[in-house]
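Each remark here refers to the structure printed beneath this line.
Left out: one protein chain. Kept in place: all the others.
Up next is chain A:
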Amino acid sequence: MYIIVIILPLVGSLISGFGGRWLGRYGTSILSTTFVGVSFFLAILIFYETGLCGTTCYISLTSWINAETLSVKWGFLFDSLTGVMLVVITSISTLVHLYSISYMESDPHSPRFMAYLEIFTFFMLILVTADNMLQMFLGWEGVGLASYLLINFWFTRLAANQSAIKALVINRIGDFGLSIGIFTIFYLFSSVEYLAIFSISPFFQNYYLILLGYEVNCITLVGILLFVGAVGKSAQLGLHTWLPDAMEGPTPVSALIHAATMVTAGVFLMIRFSPLIEYSTTILTILTIVGSLTTFFAAMTGAFQNDLKRVIAYSTCSQLGYMVFACGLSCYNVSLFHLTNHAFFKALLFLSAGSVIHALSDEQDMRKMGSLIRFLPVTYSLMLIGSLALAGFPFLTGFYSKDFILEISQISTNANLKEVSGNIACWLGSISVFFTAFYSFRLIYLTFINNANSNRMFVNSIHESNWIILTPLFLLALGSIFIGYTAKDLFIGFGTNFWGTSIFNLPIRSIQIEAEFLEAKLKWLPFFLSIFGILIATTLNIGVRNFHKGIIFYSFFAFLANKKWYWDLIYNRFITYPLLVFGYKVSFKNLDRGFIEILGPFGLSNLITTCANITKQLQTGQITHYLFFMILGVCFFLIWANFSSYLFSSVVLYLVLLFFI
C-alpha cells in the first residue's frame, strides 16, 4: 500500500503518456484521475496509520549506489509529516485532475497534459517520501522538470517558452545550492540518510569548518545551503521572479504547481530538516528575515497587479513567506499547518480563477472584467470563500494558521523574548495582513462587483462552468472552511503528540505556549488589520472610485509595485544581460573562437601560410638575387665549417666585407 501510493501516478503517467493515442482524450483523463484518486484514498489510510496511530513506517527497497562510505538505498520514510504532505498532494492533485478533464476538454493535447500532471504528482510524492537526500533530490529535480513541461504545455507560445525556461533556470540556481548542501552533508556526516543525519546533528553543534579563512559553524553552513534550495523552489525574495511568470501555463497547472505542491517543497525541506537547522540560531534568523521580507514584498506587489492569476501568484509567494518565517521562529508544525490550509484555499482560488477565465473566453485582465456576480454566482461564492480564508476571516481555514503565525511573531515583540528578527517578522507580517485582505477584495470587486468592462460579445457568452469543474471547487471550498477547524488540535494543539519525532523543537526555542497568553488586543490585531484592508478595498471600488487618478504618490507607488519593484528589470540589466554578453563576447568570441583558435588550428595554419608566402617572395626571378642568396649560402656554410678553427676570424672578416659590398 505504501509503495502503491507512489507508483500509481507513475504507472498512470506512463500509460496516458505512451498510450494516449489509443486511449483517447476521455480515456486518459478518466484513467489518470482514477489512479490519482486511488492514490489519494491510500494516502488517507497512510495518514491514519502514520499520523493518527503514530506508527512510523520505514521501507527499504534495493540498494541504489554503493561506493565506499556512500551507500544510498531506495528507501521510503513515512512519518506524520510525510503523511500530511501525502494527503495534501494527492488530494489537490486528484481535484486538479478532475478539474482538468473539463477545463482541457477542447485542447488537442489533453493526454499529454494528463501525463505531465501525473508525472508531476509522482515526483512530488518521491520528494516527500524519500528517506535520503539523494532520493529527495531526484524528486526535487523531477518536480522542476515537470513544472517546465507543464508551464511550457502550450509550447507554441513564446511567452510560455520563456516563462518555462525562466522557471527551470531560476530553480536550478536553488538546486545548485541544495546539491552543494548535500555534498557538505555527506562530507560532514558521511551519510545522506535522514535518520543518520538527524541523530548525529547535535554533536556537530559546535563544529567549525575553516572556509576562506573564516570559521563557519557547519550546521549554519549546511542550513544556508539547504535554504538556498528552498529559496529557489519556494520563491522567496531573491529567486521569486519565476513564480509570477509561471502563470503562462494552463490554470490547473498553476493550481497544482504554484499553489499546493511544488512551491511547498522548499518549506517541506525546511520542516524536514528541523532537527538540523534547530541547532543554529543564525540560519533561523536568516529564515525569519527572508521569509518576512518575502511576505511583505509579495503582498504589496500583489495589491497592484492587474492580472487575475498574477495577483493569486503573488499571494502564494506572500503566504510562502509566512511559512518560512514560521519555520524561522521554530514553529515548524504551525508552518506545516499553514502549508496544508494554504494548499486548500489557494487551489480553490486558482481553480475559481480558472473558471472565471474560462467563462470569459480566456480573458485574464481584471480591468476588463466586472459584474460577474450576476453571471457566475456559484463561482463568486466559491471565490469569496477562498478570499475570506486567505484574508484570515475568523473560523475559516486561514484564520487558524495565519493568525497563529502572527501571534507567534508577536511574542518576540511584546513578550519577554526580545528578538530582532522576530520583531521584523512581526511588523512586516502584520502589514502584509492588511495588504492580503486588500488585494483579495480588490480582486473580488474588480472581477465580480464593479461595473462590467468587457465586450458585449464576451458578456453574451458568459456561462457557469459545468459540474466537472464545479465539483472540485465545492470540495476545495469545504476544505477551505473546515480543514483549519478540524485539524487545529491535531496539528498545533497543546501537547499534541501527532508529530512524533518527525518535527524537532529545542525546548529553549519552544514558544508556542507563549502565544496563547498574549494580550487580547494583540490577538485582535490581525483581524482588525484584515477588516481595515477589506474596508479600504471597498472604499476604493465602491465609494470614491477613481479618486487616485490625481495623486502622484499613488501612481508612483502603483507603478513601482505593478512593475514588481523592478526586480526583473534589475536582474535583467545587471545579471542576465551582462552574463549573456559575457558568454557571447568573452567566452565565445574571445576565448573559444579567439584565443584558443589562434593558438590552435587556425592560427597555426595561418602562420605556415604566411611564412610560405614570405619565403616565396624570395624567389623574385632576378638572377642577381639568386646569386646573392647563393653566395650568402656559401658564406654560411663556410662559417659553419670553420666555426671553431683559427681561420674563423679572417673568414668572418671576408664575409663581413662581402655583406657590405
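Simple rule for what comes next: a residue touches a chain if its C-beta (ideal position, glycine included) is under 8 Å from a C-beta of that chain, and two chains touch if they have at least 3 such contacts; residues count from 1.
The rule we apply is simple: contacts and distances are computed from a predicted model.
The UniProt record for the undisplayed chain lists the protein name "NADH dehydrogenase subunit 4L", from the options "NADH dehydrogenase subunit 4L", "Exosome complex component RRP4", "Translin" or "Cns1/TTC4 wheel domain-containing protein".
For the chain missing from the display, the contacting residue among A:190, A:361, A:605 or A:619 is A:619, taking the whole complex into account. Those residues of chain A that touch the chain absent from the view are 616-624, 627-628, 631, 654, 657-658, 661.
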